[in-house]
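The other protein chains are all here in position, but one chain of the complex has been omitted.
For clarity, chains are labelled A and B in written order, and residue numbers in each chain start from 1.
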Amino acid sequence: MSNFNKNYPKTKMIVPPSNTLIPERDADKLPVLDVRNLGIDFGGLKAVDNFTLTIGKTEIAGLIGPNGAGKTTVFNLLTNVYKPTRGAILLDGEPTAGKEPYEINKMGIARTFQNIRLFNEMTVIDNVKVGLGGSVKENLFDALFHTPRYRKNEKMLNEKAYELLGIFGMEDIAKLKAGNLPYGAQRRLEILRALATKPKILLLDEPAAGMNPSETAELMENIRRIRDTFNIAIMLIEHDMNLVMGICEGIAVLNFGQIIAKGTPDDIKNNETVIEAYLGRKENKKNA
Amino acid sequence: MRKCVYVGFIVKNILTIIFRKVTQVTNLIVTLIQGISLGSIYALIALGYTMVYGIAKMLNFAHGDIIMVGAYLIYTSVALAHCSPILGILISVASCALLGIVIEFLAYRLLRRASSLSVLITAIGVSYFLQNIALLVFGSEPKSIPVLFNIPAIQIGNSITITGETMLTLGLTVIIMTALTIFINKTKLGKAMRAVSEDKDAAMLMGINVNRTISITFAIGSIMAAFASLCYGISYTYIKPTTGSMPGIKAFTAAVFGGIGSIPGAMLGGILLGVIEKLSMAYISTQFTDAIVFGVLILVLIIKPTGLLGKQIREKV
Partner (left out) sequence: MATQINKPLEKTPISKKLLNKDTITVFIVVAFYAVYSTLIYTNTAGRQMLNMAITISCYILMAVSLNLVVGFLGELSLGHAAFMSVGAYSGSMLSVALLQSTAMPLYIRLPLAMIFGGLVATIFGIIIGIPVLRLNGDYLAIVTLAFGEIVKNVIINLDFTGGAIGYDTKAIYSTPKALLPYAAAAVIISVLLIINLAKSKHGRAITAVRDNKIAASATGINITYYKLMVFAFSAFIAGVAGVLWGHSLSIIKAAKFDFNMSIEILVIVVLGGMGSIRGSVIAAILLKVLPEALRAVDDYRMLIYSLLLILMMLFNSAPQFAKLREKLNIKNTLVYFKNRKEKKGGNVE
């Protein structure tokens, strides 16, 4: 990857917040995510460029922008699904360069997907248990012969999984096939599966897509509740401005792969460049 | 005097070495020509695999057996019914095209929305079916295909001989491939085929008759197989109910080698496979030829996972 990353010491160190969006309560702690000058090219096109952002330990951050601005690409870069062309990502002070996506997850980044990606043929509870799998030690021998350790693990996994399902009140549909759930329930299950991997930061890609206003309101409440119970940071991509402005403490606006504005919801609401990016120039509007 | 003899000796030695080199080179050329000839049979079959895969997204395992049917039809019409070779070939080509359409209609059409594995197993069922029909009708002992054409061999220089069969195979393949390329790229039907293989539903919305286009693709693939059986028949002269399987598997390999779904890929893959096979037979080991051919295939796929000319599809996350 970039030289920057290679030279970066592998030990934990406090990094001064480069571009602060961090709420005051997290200001004295190491930011959970410190992204610097991140960029990727697709065949000469700079899909994302110069992406710099820090996210505090318990912050709820928003990433917004018009369609095709590169928001999901940023998520793919953060989870190493795409390998960045430039820049560095520090998770809790540790560089993530060169890691496989599954290692990134183990380091503490969990995500959901814009086009829901559940394990459709598996039951709801098994989807959550897959996420929980990393938290138990179990070798192939335990699995093949169902040793006492396996039984202990399985019991614990079941309890934890039901506990997680309880967040969204999904215990009673635990035995249904995930692929057969209604859309909203699938989105909620995806969040639970991500939470099950015990992340430090949770990336939500359009969590409210396809939800009606009352479901969205409930989701907002739940996102806040998840942050408060698990004490983690949450970063979300969303088009629903009510949701974004309602729960995000810091917002970054992306347009053509570049951050055009950063700040609190109030800053963003009144930012000229942002309004322009979403609605077009005022002059053009008059002409049209 | 002594010096003269010495020089003469050296000159003689040099000449021998040059002569050996020349023989080696001509041997290499002969092997290459044989390889290309065999490879073009593979390419003809691989084209059928690749076209059907491109349009129906299925591995038509019964394709190899169409070659067998085509060869038996030539045998029946020429050796048993005493038709002229040209008529025999026409009968074989027409019947194979029809067979391709019928198989698609009866077996595969119902499974168009089913999982690719179910279609694969059905295709295997069709393959068994065709082989067993042939076994019932013609028995298990090999039948020999009569000489269809008498084309004299060509002699180039002293040591390069190209047999009539080789020339016929090469000529036929070049003509068919050119025709196919023109058909796919220039005609309305060819465009429809490409559209259906790109996106069936969008093609349907654009007013393309998808069912008919798929039928025609199967027909064309089967025609290729019939021509392949002709080339196979004139080169190998005898046929059995299982004749189609090994060339079928090899051609399938060739199609994947070149990048399945890609028409130039199938041509390239087929010819390369033939050349590799003949080269390893001539220079490495006759016995281990199959292992070498398949080994090269695995290596190529490890280095380039979508084959030589296959498109790299990036899954959208």
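Convention: contacts are C-beta pairs under 8 Å (C-beta built on N, C-alpha and C of every residue); 3 or more make two chains touch, one makes a residue touch a chain.
Please read these numbers as outputs of a predicted model, since none were measured by experiment.
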{"item": "Which residue of B:Ile151, B:Val210, B:Ile249 or B:Leu308 touches the chain not shown here", "value": "B:Ile249"}
{"item": "Absent-chain contact - pick from B:Ile133, B:Ala282 or B:Leu308", "value": "B:Ile133"}
{"item": "Options A:Asn105, A:Thr216 or A:Asn255, residue touching the unrepresented chain", "value": "A:Asn105"}
{"item": "Interface residues of chain B (partner: the chain not displayed)", "value": "53, 59, 107, 110-111, 113-115, 117-122, 124-126, 128-129, 131-133, 135-136, 245, 249, 252-253, 256, 260, 287-291, 294-295, 297-298, 301-302, 305-307, 315, 317"}
{"item": "Residues of chain A (touch criterion as defined above) contacting the omitted chain", "value": "79, 81, 100-102, 105-106, 110-111, 113, 117-122, 126, 129-131, 133-134, 136, 138, 140, 142-146, 150, 153-154, 157-158, 162, 171-176, 180-182, 185, 193-194, 196-197"}
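As a working rule, only the chains that are shown with their structure count from here on.
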{"item": "Computed distance of Cα centres, chain B from chain A, in Å", "value": "51"}
